[in-house]
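Missing here is one protein chain; the remaining ones are kept as they sit in the complex.
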Amino acid sequence: MMVDSPDRPEPLTGDRNLETEEFVVNMGPQHPSTHGVCRLILTMDGEVIKKVVPDIGFLHRSIEKIAENRTYHQFMIYTDRIDYVSSMNANHAWCVAVEKLAGIEVPERAEYLRVIMAELNRIASHLVFLASFAIDLGAVTPFLYAFRERERIVDLFEMTCGQRLTYNYMRIGGVSKDVPKDFVSETKKFCSYLYPRVDEYEAILTENPIFLGRTKGIGLLDLPTAINYSVSGPPLRGSGLKWDIRKDEPYSAYEKFDFDIPTGENGDTWDRYKVRIEEMRQSARIVEQALEGLPEGGIKAKVPARFRPPQGEAFARIEAPRGEMAYFIVSDGSTKPYRVKIRTASFCNLQALPVMARGWKIADIVAIFGSLDIILPEVDR
Amino acid sequence: MFELEGIFSAVGDFLASFLGAPLLQIVSIIAVAGVVIGFLMVLALFLVWWERKLSADFQVRIGPMRTGPHGVLQTIADALKLLQKEDIVPLTADKKVFFWAPVICFVTCFLAYICMPFGKGLIVRDLNIGILYIVAITTFTVISLLMAGWASNNKYSLLGGMRSAAQIISYEVPLSLSLLGAVMLAQSLSMVTIVQGQGGSFLHWYIWRQPLGFLLYVTAATAEVNRTPFDIPEAEQELVAGYNIEYSGMKFAMFFLAEFINMFTVCAIAATLFLGGWNPPFEFLSFIPSWVWFLGKSLFLVFILMWFRWTYPRLRVDQLMAFAWKFLLPLAFLNIIVTGFLIYLFE
Amino acid sequence: MRAARQVWSGVYNLVLGLVTVFKHLGHKAITLQYPDERMPMFERSRGVVVLLSDPETGKLNCTACMVCARICPVYAIDLERSEEPDPETKKRYPVKFEIDNTTCAFCGLCEEACNFDAIKLTGKYEFSVYDQKTLLYDRDFLQELGRDVPYEKKKKPLPKAKAAPKADPTSPKPEEPASPKPEESPEESPGEDKPEA
Partner (left out) sequence: MTPEELTSKIKATFAEKVEELPAVTGIPAFKVKPEHLEEVCTTLVSDPELNFDNLPCLGGIDYPETNEIGVVYCLFSFAKRHHLNLRVIMPRDNPEVISVSKFWVAADWFERETAELFGIKFKDHPDPRPLLLIEEWDEGYPMRRDWEGKDFIRMPETGQEK
């Protein structure tokens, strides 16, 4: 097959050695398994990955700059858009940080409602993880099952706050609306519905030999590296550290609930998957406890519309589904923050991808990337 | 009653009454080819629709509903849409090879049906090396996939093409070996003889004497036609679409339909060799025409393949190779040795 | 022995997966055939923004106090107050009330801030259009949209107390979302610095 193409290399002749050549594959920005707009520049030797360079910034909206231009109340809706898969948690982090800054006491009912919503959102987020992780490995059906359950959570949210994705539910000093009448019974029903469903996912995936082959021992991340890379959340717990901000630095009402912190042993892809599966059960437990002990009372502290926190700085972090989400706020006493630094979990977790992926096959990088559960808007902000 | 054999011979006699012998030869060849290809095209369209409906049902969805009752005409509409699409050839592609790859893929998938016994007496040509011919001709697919992967001049395509070459050639070995057991039992390579050897009740089917062979065959065949969990050549999450990433319009449709026809081919082989072909499971059920049995058994196996696809994750390329060479191949050899030993013992 | 157990566990789990998936065959689908079937919207659903009118007088509740325009995080509301109060209701009214639905984030802050039950986010959706400019909704269109929207008076008493509309008025049928007349894109309105993702 001779085709007259000028840039075709010379045919190899006898006196030249047959050399193999590394080649560069651009995985993304548009690729089925980059979960958004992320570009991974892979240097490959055949199927084996020699080097990964993540290229981010395609979704950069400069939310930190926008924050300097919005009041504290207004910025709430932008926190939704930092991490749209778990925007309740992003709301929560902003509220916790601003309340820390201004020293606002939040009514107990509001704290309980926040915990319920944050944990439901954690379940929803982990369901999205499960769905996309399964599809990354080629199993399409669990995707639909996971979204079926997520739909019920989203219905609960819509019932409460009116939106299905960018909830904008929490307010500085409380929450925006009290839950509707049948929310408590519906949520209890959902929790008891969830446990058998999680068992179902496990039946399809967890011990499946093909799934084990694709995840066990793949993408190892040892604990010192994880800590040094500031990896947080399920990847950190998957590497074996029993660390959860909800337990270790409790915020809201988390100290009142009884739950376990699941951890992995080897820090491989399977461990990270298993930690998240287990966390769904624990979150359902927290929700059940919170519903049981939901106190009566107000849902919002008095915060003026023209809210001016005192001059100062605040650093607050919470345990979002993907890991640690922190806000560093500098206030100059006006209605707008002077500087907001948003630390998101995906940003740091993605940074550890090159270490984890080196030496594995191209199919594995999909699994490893999926197991980190990266949300790209959270990386780029 | 509804046996098609009579109809075909009647048509043949009718044609012979006014056509001379050489002309009859040509006309009958064209007619038979037309009938087989037409049947397979309809079958492929049906399989695409069925897969979509079945996957929807597994996933608590509905699937196509708009075109025709329960969307049965959906694939026809899709095919018509693909026919109208612009035929895009990448600038840097190897144009000739790029063109011929889908054609070869599409043509070879029909060739296997020359000696496929659809029913009692319903076979285009009963070659005495039938099964050998089928195994040989189905391997042609790999050439077309490799051509497609190479000619697209795309890194993902190339990876897909290389993967498919490695995979299909590797799985060809355990596939052929697993068929040998049935061939040894039938003492023949002819498809018709193999089917006739399984006559009587369903207890005479070779699956009872070749359970391991059957399992090995189904596994290897799944890999042979690039279905999940062995669909790494077109692994969507890694290679986007593998070898057919640059193909669009009718060329893509050819690959797509060929994939489904290939899937039916391997299932039909399994039905013929292990499930008694067109033989009914019980003597008293023989009033149902033989081709219904053949189709039913083949489609049942197709269902199992689809069931696999919508349940399992995908293997990795090195695991796939290891599975073929380290697991399937020794078992296939073991199967042959045990079969041979038992045949020697009981006869 | 260990290998045998591994093979057994592998086969068992492969079959378990198949059975689990098989159990879903024949279940009722969870998806909807969208244009034929529609999901019922919750009472609190935050869809398109409408302006509410008094069911008795048919006039807008809005007094053009600018609270919504100030709280809006994306500055989607462009509002102009009348010079003179309305002779009937003795209230000021908006002479111009435009919501730019290309920037609206459906956050509901305007509804929360409003003290006059004048603006509300409803469960209405399906406002896709071919031309971006037609997404700039003007006052009359927003009022039409809000005609059939039931609402409850907020607890806060109105500055000028009026007969509270008790029952939800079974007012006219929902209008077809006729696209409002295309207007100039709001140059004078303070846009936002960075578009939403």
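Which chain is which? They are A, B and C, in the order written, and residues in each are numbered from 1.
Convention: a residue touches a chain if its C-beta (ideal position, glycine included) is under 8 Å from a C-beta of that chain, and two chains touch if they have at least 3 such contacts.
Keep in mind that what you see is a predicted model, and the values were worked out from it rather than measured.
In the complete assembly, the contact with the undisplayed chain comes from A:C348, out of A:I218, A:A253, A:A284 or A:C348. In the full complex, chain A contacts the hidden chain through residues 56-57, 60, 62, 64-65, 68-71, 100-101, 224, 227-230, 232, 241, 243, 248, 306, 312-317, 324, 326, 328, 330, 334-336, 339, 341, 343, 347-348, 351, 380.
To be clear about the criterion, only the chains that are shown with their structure count from here on.
Distance from each chain's C-alpha mean to the overall C-alpha mean is smallest for A.
Measuring from the averaged C-alpha position of chain B to that of chain C gives a distance of 53 Å.
Rounded to a whole number, the gap between the C-alpha centres of chain A and chain C is 28 angstrom.
Centres computed as Cα averages put chain A at a distance of 43 Å from chain B. Residue positions of chain A touching 2 or more other chains, listed in rising order: 141, 145, 148, 204-205, 208, 210. Within chain C, residues 14, 17, 20-21, 24, 30 each touch two or more of the remaining chains.
If you check the complex, the residues on chain A that touch chain C are 59, 61-62, 65-66, 69-70, 73-78, 80-81, 141, 145, 148, 151, 155, 158-163, 166, 168, 176-177, 180, 200, 203-205, 207-210, 305, 377. Touching chain A in their complex are the following residues of chain B: 55, 58-61, 92, 94-97, 155-156, 159, 228-229, 231-232, 235-240, 310-319. Across the complex, chain C meets chain A through its residues 9-10, 13-14, 16-17, 20-21, 24, 30, 42-46, 71-74, 105-109, 112-113, 121, 193-197.
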